[in-house]
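What follows is a single structure, and I will ask about it in a moment.
The other protein chains are all here in position, but one chain of the complex has been omitted.
As written, the chain order gives the labels A and B, with residue 1 at the start of each chain.
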Amino acid sequence: MSQGCLVRPCFRASSTDPGETKSFLMEYLNVNGLEHFYATQRVLENVSFSINEGERLCLLGPSGCGKTTTLQVLAGFVKPDRGNVEIKGQRVDGMPPEKRNIGIMFQNYALFPHMSVFDNVAFGLRMRGVAKAEISARVMEALTLVRLPHAASKRPSQLSGGEQQRIAFARAVVIRPSLLLLDEPFSNLDARLRLEMRTELLDLLRTLSVATVMVTHDQEEAMAIADRIAVMYRGRIEQIDTPDQIYRNPASLFVGRFIGESNVLPATALPDGRFQVDGVGAITARDTRPSRNATAVQLMIRPEHIELVDAAPGGEEWNSVEGVVERQLFLGHRTEWIVSVGGLKLTVWQSNAHVRRQVGEKVTLRWRSADSIIVGAEHANA
Amino acid sequence: MKRMKGNTIALMVASALAASVAPGTASAAGEVVFGCWGGASQARFQERMLPPFEKEHNVTVRYVPGVSTYFTSQMQAQRNAPELDVVCQDDGPQSVARELGLLAPMDETLVPNLSNVVAAARGAENVGVGYGLIAMGIVYDPEALEKAGVEPPKSWNDLADPRFKGRIVMSSIDATPGLFTLIMLSKANGGDENNVDPGFEKMKEVSANVIEFTKGADFSQYFQQGEAWVTVWTNSEMARFVASSGLKLNFVYPEEGAPIVMPMLSLVNNGPNRDMALKLIDYLMSDEMQSFFARESRIGPVNQNVVLPADIAEGLTYGEEAVSKLDKPDWSVINANRPAWTERWNREIER
Partner (left out) sequence: MHKNALTTRGWLLLLVLPVIALGLLYVLPVFNLVRISFAQYDPKLGVIPDYQISNYVALFVDVFYFEVLWRTIRVSLLVTLFCAVLGYPIAVYLIRSSGWRQTGIFIVLLMPLVTSVTVMSYGWLILLGRNGVINTIASGLGLIDVPRQFMYNETAIVVGLVHVLVVFMVISIAASLQSVDQTWVRAARSLGATPGVAFRAITLPLSLPGLRTGALLVFVLSMSAYATPTLLGGTRFKFLSYLVYQQAISLYNWPRGAAMAVMLLIATTALLALVSIYSQIRTIRANRRLREAQADGPAQVGAV
C-alpha cells in the first residue's frame, strides 16, 4: 500500500509538520496557505500540501470539510481569499480554468449530452487547435485506453454508468493534463461496479503516471487509490501521510475515528508513563502526541487489535483486562463482540474465529501496548 | 370503444343542447324581455327609466345587455322560439335583422305615441322606431386649427383638402363613420348609395389626409394626445367626450347634409309577450321619456311634442333647422352592397 512512499520521499503538509521547510521540497504541485470564506464562514484554513510528479494524493474527509473547495481552487473555479497554487514552479492561481491545462473528471462525469462520445473526447483537443488527423488519432487512442473504441459514435445517454465514467476519464486525460483532478469518482456507481472501476482506474493512473488529486469521502477508495491521503476536517488538513501511516498513527482523535473503527477511552496520563482508564486500570500505550503537556488524553484501540483469550498472558508488551460478553455477532468473515469492561464497552473483532462465547461469560481481553495509541484530547468533541 | 364513442357523442350533444337552452328559460308570466345596451345605459334604464313602467303595469322587465350585432345573431338563433320581446339596436344592424325577417311591424294603433314621431325616425316598412336623433358630421378641434391658421371644415369635400394633411382620424368602413363618409362623399359628388364610384374617388384623396383608419369609432385618445384635428363623429358621442374630458371640440353639419344615426327600438317577431312589449315601446316614446333621453343620454328627441330649454338643446340634433339637414341613408342598399364596398375599401382606401 505504501509503495508510493517507498519509491519517492514522503512529503508532509506543512501545517501538520512544521519541522520541515518548504524550500527544501522539489514538488510538482505546490499548494500554499489556502484560506477561503463563504460569506463569514471559513471553509479553508491554511491548507498547504505538495505532491510529486506522478503522485496520487487523496483529499479525504466528511462533507463540508473543504475538500471540494480545495479541488475547485485547483481547477480555477474558486479564487481563494489567500494562498497560492504552483504547478511546476509556475503560479496558476491567477489563471482562468481554461489556461491551466488541468484534466477534471467530474462527480456526475459532466459528459456533454448533445455530443457524441468522439466529440466529447475531442473537445479539449479542438480547443487546443490540434490538427484534425491528430485529434482523431489521439481520441481513438484514449478510447482504446479505456477499452471503449467502439462507442465513439454513441451518445453519452446510450452508455452505462461505468462506460460514462471511462469516457469522462478519457476526455480528461486526452489533453495530456499537467494535473488530473478526480471528484468523487465512484459515488455514482453501484457497489459491485465500484470495486471493479476502482481497480481499473488505479491501473489507468499507474499507466499514465499523471499527478492526480482525488476527492472522496470514502476511506476505502482513498486507501486503494492514493499514494498519500490528506484527511481534512473543518477546512483544515488534519493529517497528510501514506494510507498505512494514517491508519496506524492517526495524528488526532478525528483521524482515528474517521479512518477505520476505534475504541476510544478517556484516560489520564500517569507519572510513570502509563495511562489510567477509569474502571479499567493502568494501560501502557504508544504516545504519538507532538506535545505531552496535557494529562487528560484519549486512548484508541482498533477492534481487530484486541484478542479474546481465556487467560491473561504475561509480558511487558501486552495489556490485559477482564470483562463480560454483552453481545456476540457472527458476521461471516469475522465475529464481533461487545465486551463490558468496568462500565466501558469495547468492540472486539476476530477473523475466522471459531470460538463462541456465552453472553454474560467472563472473558479476558488483551492487546499489544503498541496498538493502543494516545491522541490529544483537544478534539474530544469531534 | 364503440360504446364509449357513442356515449361521448351523446354527452357532447347533451352539453350543446344545454348550452343553447341555458341563457334564458321560457319567459314567465308578467314579464317582458328587453335586449338593450350594457354599461352606463343599462344602469340608466334599470334604475331610473324602467321602474315606473314596471309599477304601472305590474310587470317585470328582464334586461338582457348586449350590442346590436349580438341581438341580431341571438334572434336568428332563436328564430323558432324567440325569447326577446324588444331590442335596442343601431339602425344599421337593425336593418339587417329586419331583412332577415326577425322583427315585426307596428303602427299607431298598436303604439299610440308613434303619431308624434318625426318622419325621419320611423322605421322602414313600419318595422322599429328610432328613439333618438343623432347626426353624423365633421368634428374639429378649434384651438388646434386656429393655432395652425387653418380654416375649419364646412363640407364633406373639405376632408380631401390638403390643409388637413395628416390631421384627420377616421374609422374604417367597418364602423358607421367611415361608411357614412363614403356615402356622403358619393352624394356630394353626384352619386348616391347606388353609385358610390364618385365617393371612392374622393375618398382616395381623403385617405391621403388620414393619419389612421381605426377599427372602432373611439377617437378620444387622438384628440387627447393632439394627434388629430378633424374626424367624422356623431354629435352625441362628441358631446359625451367633451363633457368627460373638458376638451373643446366643434360639431359641423356639413353643407351636403348630415346622415342620421338612430338607436332603434324594435318589436321581435313572435316574441313571447307581444302586448307588454308594445306598451314598453310606447312608454319609451312618451314625452316624458323622450325628454329624459335628451337630458341624460344626450340624444335628440324624436317626439315632436318635446320642448327642450336652450341649455339642454345645445349640441343636440333638435329643432327644425337641424332636423332639416339630416340625411337618411338607405340601409337596404347599404346592407346589400357592404361586402363589396368593404373589399373595395380594403384594396383602394386602406393601403
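Note that in this section a residue touches a chain if its C-beta (ideal position, glycine included) is under 8 Å from a C-beta of that chain, and two chains touch if they have at least 3 such contacts.
Treat the numbers as computed from the prediction; the structure is a model and nothing was measured.
Note that the undisplayed chain, when the full complex is considered, contacts A, B.
In the complete assembly, the contact with the undisplayed chain comes from A:Ile102, out of A:Ile102, A:Met223 or A:Ala285.
In the complete assembly, the contact with the undisplayed chain comes from A:Gly124, out of A:Gly66, A:Pro80, A:Gly124 or A:Pro243.
Listed by residue number, the positions of chain A touching the unshown chain are 75-77, 96-98, 100-104, 106-108, 110-114, 116, 118, 123-124, 127-128, 131-137, 139-140, 152-153, 171-172, 175. In the full complex, chain B contacts the hidden chain through residues 1, 4, 8, 11-12, 15, 69, 72-73, 76, 96, 99-100, 166, 172, 174, 211-215, 221-222, 225-227, 335-336, 338-339, 342-343, 346-347, 350-351.
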